[in-house]
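The complex appears here without one of its protein chains, the remainder shown in place.
After this line comes subunit A, so read on.
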Amino acid sequence: MVCEMETDQIEEMDVEVLSSMWPEDVGTEADKQFNVEKPAGDLDTLKEVTIETRTIADMTRLPNLLNSTHQGSSQLTNLVKQWEYMQDNAVRLLKEELKNLDRQREEAEAKELKIIEEYKFESNEPENVPVLDETSDLFRRFRQKKRDALVDSKKIEIYEEFDTVAYWKQKALSLEKMLEASTERERRLMEKLSESLKTMESQSAPVQELTQNLKRAEGFLHFILQNAPIVMGHQDKDLRYLFIYNKYPSLREQDILGKTDVEIFHGGGVKESEDFKREVLEKGKASKREITFTTDLFGSKTFLIYVEPVYNKAGEKIGINYMGMEVTDQVVKREKMAKLREDNAVRKAMESELNKTIHITEETMRAKQMLATMSHEIRSPLSGVVGMAEILSTTKLDKEQRQLLNVMISSGDLVLQLINDILDLSKVESGVMRLEATKFRPREVVKHVLQTAAASLKKSLTLEGNIADDVPIEVVGDVLRIRQILTNLISNAIKFTHEGNVGIKLQVISEPSFVRDNALNADTEEHEQNGLTETSVWICCDVWDTGIGIPENALPCLFKKYMQASADHARKYGGTGLGLAICKQLVELMGGQLTVTSRVSEGSTFTFILPYKVGRSDDYSDDQDEFSDMADQQSEPDDTAEGYFQFKPLLGSIYSNGGPGISNDFLPHKVMLTSPIKLINGFVADPSNNTGQSEMLQLENGGYMDESKLETSSGHCPESAHQYENGNGRCFSKESESCSSSQASSEGGTLEMESELTVSSHREEEKAETEVKETSKPKILLVEDNKINIMVAKSMMKQLGHTMDIANNGVEAITAINSSSYDLVLMDVCMPVLDGLKATRLIRSYEETGNWNAAIEAGVDISTSENEQVCMRPTNRLPIIAMTANTLAESSEECYANGMDSFISKPVTLQKLRECLQQYLH
């Protein structure tokens, strides 16, 4: 009730009240230290506290500000409420006191009354009546009840009963005394009352009270904030400081007040903070941000800044409050932590990536090794299957059986080819593939490849070889691999060309840019190493065709493993999809590049460029033209520099004249995918009986024809398989001549039919060569360096009823072959002095040339007595069986490539040996 009355008064007062929050002396003597007086009795702890002043305020504007903002008025309201509460309390206390006094007065009155009544009682009752304490209460009550009624009579009675003067005098005196005491008491009470009223009045002055409170509040703030690294401030709409509290005051008032951040500080972060403040001001939403300042004033420090907009009562923005706390250390720590964490994460990621890579690499290696091993393991039994099937195909079979067998053989050959491809690839990829540098004549290689391709050609295609004049007669490179590439590309070209031409073009080019670019230094070093005798030449080889071409979108994946231009093509043309991948890998292994250009239905050109060393060009006499014996009307035997070959489809003699040794060298089988159903269908339409022979002759070519021949020959040969094969062999040479004519006629008309029926003819030719010796005991040579292996093999041979000669290395083997004729050679691959592969190559060269020049050049000491054996030696191919350990480096592929006929994997067992002898000794 009191406060209600006083609210107006308070409103008027609050200007004064608030100004006390920032005492005058604080504002004007900003740097002065002062002792804060004890703000309240209960805050003894603050007695000794010294507080620096860090507050700089614009005293004229702040009060206005506080008045006009919500924050300011709410603070005031709080103060008023507090004051009201205190006033209430004071009023309550006063009321209580008043109540107390009232009660005391009542008591006093009661006492007085009692005294009067006592007196009356005394006058009423006889004197001798004793007033008993126990009963007096009862009695008094009784008296009080009756008091009003009795008053009148009483007085009368008094007058009636007491009449003596002395007694009355006495009585009056004592009464007077009592009255006096009572008034005295009353007076004192009145005094007390007025005194307490006075104190109440003095406490009720709210000004001092509020001042106290405010001082206390300020004391609290100072106490809490005195060591806090905090800056607080208020800035107006233009971001000019009106108030700032700073722990480390380093600027004077005039330096700050009324100025903006930008005006005060210079350096990094100032602009940002100002922008931030402005942003808050514009958005009207309080927010926090971390800003790093680098100023001349306090160096590089990071502050967490809280900015809130300030509104006046009308809801208009009038400025911002901001509070900043220095968090430099925390930020540094946090950044350090983040960096550590990041480093950690990166390291972990790298680690896991590395692990993954290692794992993948290991897996890949294992898978490749596994594939290679498996391929090798599969190949051995498979060659058994194919071999046996081929033997079977030389026996008497009816047509249907023969068709089935042919499918079997060609499928087997396909699988073999695939496995060989896989092994080749894995060899290249695992780095086991070794390149050999041998001298060779590019013209011969091209001719040879074309010749071989022509030999198995089933289409009316013209094969051309075109070698530019500047291509050296002789170069050094890995001729086996180059032949492999050429053969692969040519067979591809033929496969996808139905009519027109297929050709090889060789020309010398300048060093290609891809080499110049990336191998400048490496190459020069190499050049220096090679000395003066050899120089490099780059030869570009185009294998072109006029075939179906390759769509552009299929080009990118052309060289990928197991990829073919399309599934349709794969079905139609067959193949493993590994050929081009191998070619590419081989070319790249030799430091070259394989590319392709193609246009659909116009043809494709595969181009590979390879570097070759050019050796001395004077001594090509030692290696006679290996094709001279089958050279025909097109090339002179000694014309090593001829640059153009052509093989036309109608020139039958070429196909049949191809020497068996050569075709076997690098193209084991010509494989086409065949579908059995088609095959049988094809022959259902055929008059398949003996009487239809002539037609058969016209339909089938080379390899296939021997069936009909066989049937005629079987007429005079005994039926046993052994002799049957002999018959086959003898017949073959005759047949090969006669077939040329029939082939010529068959080429045109029955293209489709023939492409489906493909038979590997080489093996049969080879077997045909192996004529049975007249001597009863075949002579066998074992070339092996390991004593134990010799002992075991010898003992096995003995069990099989054969003896054999022993040579301990390749050189001994050549010597032995030179001095005596053998029917079979078992050749270890890995031997000291001269290994089996090289020895075999030299032996083959001897067979082809009739001299040991190659061997002599290789350093083998041959007794050069030109005895008649050299002349006597038939062109027979000496079967050489490799004995290989199951390793990548000595694969059977390499054995075949080096001119070996077959292989036995080690350890040699009776069974393997028996099979081998059965196959090659008749």
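Note that a contact is a pair of C-beta atoms (placed from the backbone, for glycine too) under 8 Å apart; a residue touches a chain by one contact, two chains touch by 3 or more; residues count from 1.
Everything below uses one rule, namely that contacts and distances are computed from a predicted model.
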{"item": "Hidden chain of the complex, named as in its UniProt record, picked from \"Dynein axonemal intermediate chain 4\", \"Sorting nexin-1\", \"Myotubularin-related protein 12\" or \"Histidine-containing phosphotransfer protein\"", "value": "\"Histidine-containing phosphotransfer protein\""}
{"item": "Absent-chain contact - pick from A:318, A:796, A:825 or A:917", "value": "A:796"}
{"item": "Sole residue of A:284, A:299 or A:907 that reaches the chain not shown, by the stated touch rule", "value": "A:907"}
{"item": "Absent-chain interface as seen on subunit A, which is shown", "value": "785-789, 791-792, 795-796, 798-799, 830, 832, 885, 887, 906-910"}
